[in-house]
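Data first, discussion second: the structure below is written as structure tokens.
Excluded from the complex is one protein chain; the other protein chains are retained at their positions.
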Amino acid sequence: MFKKLIKKSRAKSPWIMHFDCGSCNGCDIETLACLTPLYDVERFGIINVGNPKHADVLLVTGTVNHRNKAVLKNIYDQMPDPKAVIAIGACGLSGGVFRDCYNVVGGVDKVIPVDVYVPGCPAKPEAIIDGVVQALAKFEQKQAG
Amino acid sequence: MLTFTPNILKNLAAKPATRKYPFVKREQFSGVRGELYNDIDNCIFCGMCSRKCPTQCITVDKTAGTWVCDPFTCVFCGICADSCPAKCLHFHAEHRPPSVERETISMQGEPPKPKVKKKAKAAPAKEEAGKKAKAEPEEAPKED
Amino acid sequence: MSNLLLLLIVLPAIAGLVCYFVRSSSVRTLTVTATGAVLTAASLALLGQGSFVFEASGLWESLVTVLDFALLFVVLYYGFKLKNLLIKVLTVTQIVLLGFFELFMLDHGVSVPALMGDNLALVMVLIVSIIGSLICIFGIPYMKEHEHHLNLKKSKQPQFFLFLVLFLGAMNGLVLANNILWLYFFFEVTTFCSFMLIGHDGTEVATKNATRALWMNSVGGVALVLGIIFAYLQTGTLGIVEMLAAGPAAGALLVAVGLICLAGFVKAAQLPFQSWLLGAMVAPTPVSALLHSSTMVKAGVYMVLRFSPMYEGTFLSHGIALCGAFTFLACAALAIGQSNGKKILAYSTVSNLGLIIACAGINTPLAIIAAVMLIIFHAISKSLLFLCVGTIEQAIGSRDIENMRGLFKSMPRTAVVTIIGILSMLLPPFGVLLCKWMALEAAADHLFVIVMLALGSALTVVYWARWAGLLMGGRRIESTPEKQPLFTRGPLMLLCAGALVFAFATPFLYREALVPMFAAAHAASHGNILDAATGGFAIYPFIMLIGVGALFAMYRALRSDVRRTSPYLGGAHVGDIEDGSFLGPMETAVPYQASNYYLGEVFGELRLTPWFNIAAGGLIILMLGGAL
Amino acid sequence: MEGLVLALLGIILAPMAGGLLAGTDRRVTAWMQSRQGPPILQAFYDVFKLFGKERLMVNRWQVLCCWIYLIAAALSVGLFFGKADLLLIFFVQAAGAVFLVMGALSVKSPYSQVGAQRELVQILTYEPLLILVFAGIYLVVGSFNVGDIMAYDAPLLRKLPLMFIVLSYALTIKLRKSPFDFSTSHHAHQEIVKGVLTEYSGPALAIIEVAHWYETILILAVCSLFWATNWFWMIVLLAATYFAELVIDNTMARMTWRWMLKYVWSIGLALTFINFIWLHAG
Amino acid sequence: MIPNEHPVTAESLVSEVMRKKNEGYRFVTMSSVGLEDGTTDILYHFDKDLELAHLRFNLPTGEKAPSVSGVYFAALLAENELRDLAGLEFEGLVLDYNGTLYLDPSVETVPLVNNVKIVDKKA
Partner (left out) sequence: MSNRTVIPFGPQHPVLPEPIHLKLVVEDEIVKEAVPALGYVHRGLEMLATKRDYHQMINVCERVCGICSMIHAVCYSQSIEELMKIEVPERAQFLRVIWSELHRMHSHLLWLGLFADAFGFEALFMQFWKVRERIMDINEATAGNRVIVSVNVIGGVRADLSQEQLRWILDELEIVEKEVKAMENTILNDYTVKSRTVGAGVMTYDQAYELGAVGPTGRGSGLKSDARMLGYGAYKHLDFEPVVHPDGDSYARSWVRFHEVYRSIDLVRQAAAALPEGDLAAKVKGNPEGEVVMRVEQPRGECLYYVKGNGSKFLDRVRIRTPTFANIPPLLTMVPECELADVPVIVLSIDPCISCTER
């Protein structure tokens, strides 16, 4: 019973944390916009938390550069299981327009495992919402498997 | 103090401004650069898009007749579509849906005429691999 | 009976002399330990016998008078030696007044019982004998270590233990005295002992602070002599019991009582006399522990409490309540600004004594019981805490609480004992808090008193909670168990156990011992109010659930399926997960550093003390003036 | 016996009420911000989810402290419903609050440390106010006992209107609402991250959340004493009070604790004195 | 060549910058551009009432430039940036990040200069 409740709750209360890994702000503000009245992801029980220890879903925007890759790893490690990672925007997916730059690692999945990729430059709030929904579906899969 | 009260009371009385996405999808504005796709039937494999693309995420193989784009690198700037001489690149207004693994858009088309028709290999096309289309020889790209 | 009294009062003096003259350390250890055991046994036996009144022979009476003058002259000698005018003047005043009183006023024909033991006195004897002895025993290894640090050529321990043990006897005498002149004598002995002990280390600060303690307590002495003379003139008796029998006082007698209370204030280091007790911190820790918990300051509150029936319902009573409450509040505020562990303890002591005195001033049966219980619980917890700080200081070389961060890691046992000690000062189900509860209930009718108590108790929470909190943390390192001598660990453990056991015994103590004792003695008709107000602790088993809950919480905490992680440092943490260091500017690792807020701009000692002293002085003048 | 039953009932029902209230709070707040907001049961989803997460801790003291916080909070609610003594209830509650602080202090994290210090300042601010409110109630009713207070035959609000305002300061602080959400806030965007809660996660965080519900209920229960003569008006009073809290939360910036200490103490004490003198005069 | 620019030398640089300051110019920023011959041009941009003025300083390879952060505090960020991106060193920088302003040790070559290895950053 309790297990079922927890499972149900998990899908209804994904707390997100956003980390900017060197983005141009485009994807960040679209992520932030998801919280605001027009998109209001709190409808899905999503809360934007500021601290990896409270987060279920990590939203990463930006190219991942050499200085912040360690930070990204640290943050990921401080999240309690079960957790999911969503990479947002061309930068987070591959480095985007900056992928040839010397300081760009290029893609979140080079540092931590990524569950959902949300393309766009920037990804639209709707796309980000879709991404979170997919991440939740993945939670369920992980539990089943 | 409390100067914001009228605003919140007004909000309380009015309907929330929230758009009910994804349950209700509002109509997109026309001209929005959502998902990029290629009318592969019309593509002449000139490679202009791949040269102009600021992220260099398009690969065009003229001989094999493939057009491959990395949607995870594309920044949806629309330069390719603007510069495409065949005007076969378009954007859906809907954004490209997120995915759970890496993807590429690879499309198999009819390579331009001058070359001898090759057996097109069945590329692992995610997007529907285009039906073989006839490309006009006159529209073959001019090289600098 | 008389043998027991002899044991309690005279034996310590003899034991002290043995320590002084036989310079062997093993004899000293034996003497101190044995004296402690005997005192404990004797005090328990005395308790078993219940209340009594004891007439001493005339010989004793004369002996006390002679010793009294002798002591005053010794003090005068020190006044000259220290070239301190205040001490000289105050002592001469006492000699003159007392001489005049003995020669011209006192009717030597009428004799009063010299000693008596009622419930209050017996409780005090228990505290002095048991807790005092434990502290003395703790002192044995402590002083060895202490002198080791100082590299003394010739041990000064014989002298140290002379006064330490003598102190216990004097305290027992003080609380058992019925003849008020005897009380005065023992009062002076404690003054003198504390002077010697504070100055023990002989450093410049020690001498200075000892001198301050001496002159301030001499002020108390003068007030006491005056009080005695006035009281005698009004009542015609020297017996405390006889005076109390006369019931609530008025007019000049009230002034006399006020003066005696003033003497108590000085002893109890109430504002504005707190500085001597703070200065006493320079002495070795056992001395501080003794002064703060079971002796000296408790003598002060004892006197105020002792005379409480005489000022019941008078303006003086309100004044005393206000003074006490003000000290409670002010010292709690001062403690906030401190990071020196011993100073925090000192301010907390003064603050709690203020609470006791406020209770005495509120002067309802409930308040009086609260006061007595506070004396007991405070003595246990405070002595424990002093011993803890002493132990920690000897181990880490600092008494600054900031240096005790994560102490659990290196000294797990001491840290836990300290935490328990601190919690016993502020949380339910421990006794100190219950007394505070009773005090607040009793004070609810007094607007200013309750406001000050409310603010003060919140301040108290702040300085205790942060100290306890910072001791925690760190992983327990199994490979280096803490080693301590038996005589260090023994008293710590016993006192800690005492704090825990007494917490659980509170309702029993309240219902079975104190209510009948004081409610009856005070005003029997008030008994039912007591039960109504505190629910007679009927609810107590329920709060005890906190204790049970704590056990459960401990069980949860020890369950092992926890993944450890480093603290959150903005993702910049580097190195070991225990370290708490992060990668700062210029690729350098920045070590963890944190600190409590001491709010120097509000709670700074130098800033606040003058104002508090002025206010407290004003209150005392109001209190005495109101009595007129 | 009846007391015991009521107490148990309180302990069981309070978190349910607290969770529902938290959900409603979030919903109404969202409406005030022109958002749709989460489902009413959201608070429960959150807590259940947290219970299902991995235990990730810096040290074991935290676990100890959060459990004691919960137990103390639950007990204080139980004591209230069991009609015990107000001051005692308050002390038990304070014990929990102290453990919350100590848990935060036990971790080598500057955020948690700063949060703990701020929490202490908050305790320092509201504790005396609460004691004074209780003293005010005592002056009117002549008892600290909840049962006696409920039995009093006129609404206390009439005699202690200013003390109700004083209580509402304590309520705002306890609810961690603007302008007093310093030590930890319901929103992530705070300079000290989550303050005292920074280092808690998963089940431990759930425990703290439930304890917070208990505390909310406790202090609302104290509010309800101000109109205990009539169920209807009691509920109206509570609803109005809570709504006022929401309005305040949504129309004020977060202030600083220095400001709070100055402002709340001076206003609180002034109101107390006026109300007490008025009581004496009246 | 940009309008309103003046060449300066290593000796005159600081005093020229000082003069700009005394004339009431606001410091805008510095730019650098590598030249064919391997030397680097450093441009100092100033502004007064929306008029730009520039100083051009040619820094030979391997030499240190004098820092102007003592004159204009704001120059410290620009100089540290050039230290990172173009590998230029400045003498007397008020707060010297020594090549760690932007770059992590894992970036091994000077970004705007081809094939030049970054040497021990922390030294």
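Lettered A, B, C, D and E in written order, each chain numbered from 1.
By our rule, contacts are C-beta pairs under 8 Å (C-beta built on N, C-alpha and C of every residue); 3 or more make two chains touch, one makes a residue touch a chain.
Owing to the predicted nature of the structure, the values given are computational and were not obtained by experimental measurement.
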Contact set of the excluded chain (shown chains only): A, B, C, D, E
Sole residue of A:S13, A:N103 or A:Q134 that reaches the chain not shown, by the stated touch rule: A:N103
Sole contact to the chain not displayed, among E:K20, E:H45 or E:R83: E:H45
Touching residue (missing chain; options C:F52, C:F315, C:F448 or C:Y598): C:Y598
Residues of chain C in contact with the chain not shown: 339, 398, 400, 402-403, 569-572, 582-586, 590-601
Contact set of chain D toward the excluded chain (per top definition): 29, 32-35, 110-111, 113-114, 117, 178-179, 181-182, 185, 187-193, 250-259
Touch list for chain B against the chain that is not drawn: 1-4, 6-8, 11, 17, 29, 31-33, 52-55, 75-79, 82, 91
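The criterion applied here is as follows: only the chains that are shown with their structure count from here on.
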Path length in the contact graph (chain A to chain E, fewest steps): 1
Distance in touch steps, counted as few as possible, from chain A out to chain C: 1
Chain at the geometric heart of the assembly (C-alpha centres): D
Winner on C-beta contact pairs when A-D is weighed against B-D: A-D
Gap in Å, rounded to a whole number, between the CA centres of chain D and chain C: 35
Distance between the centres, which are taken as Cα means, of chain C and chain B, whole angstrom: 82
Chain C-chain E separation of Cα centroids, rounded to whole Å: 69
Sites on chain C at which at least two other chains make contact: 563, 565-566, 568
Multi-chain contact sites of chain D, meaning residues that touch two or more partners: 30, 33-37, 54-56, 193, 198-199
Chains touching one another, given as label pairs in label order: A-B, A-C, A-D, A-E, B-D, C-D, C-E
Partner chain D, residues of chain A touching it in the complex: 2-3, 5-10, 12-13, 15, 36-37, 40, 42-45, 47-51, 53-54, 56, 78, 80-82
Contacting residues of chain D [partner chain A, same complex]: 26, 30, 33-39, 42, 44-49, 51-56, 188-190, 193-194, 197-202, 205
Complex interface listing, chain C residues touching chain D: 406, 408, 426-428, 433, 436-437, 440-441, 444-445, 447, 450-451, 453-455, 457-459, 461-462, 465-466, 468-470, 472-475, 532-535, 539, 542-543, 545-546, 549-550, 552-554, 556-558, 561-569, 577-580, 592, 594, 596-597
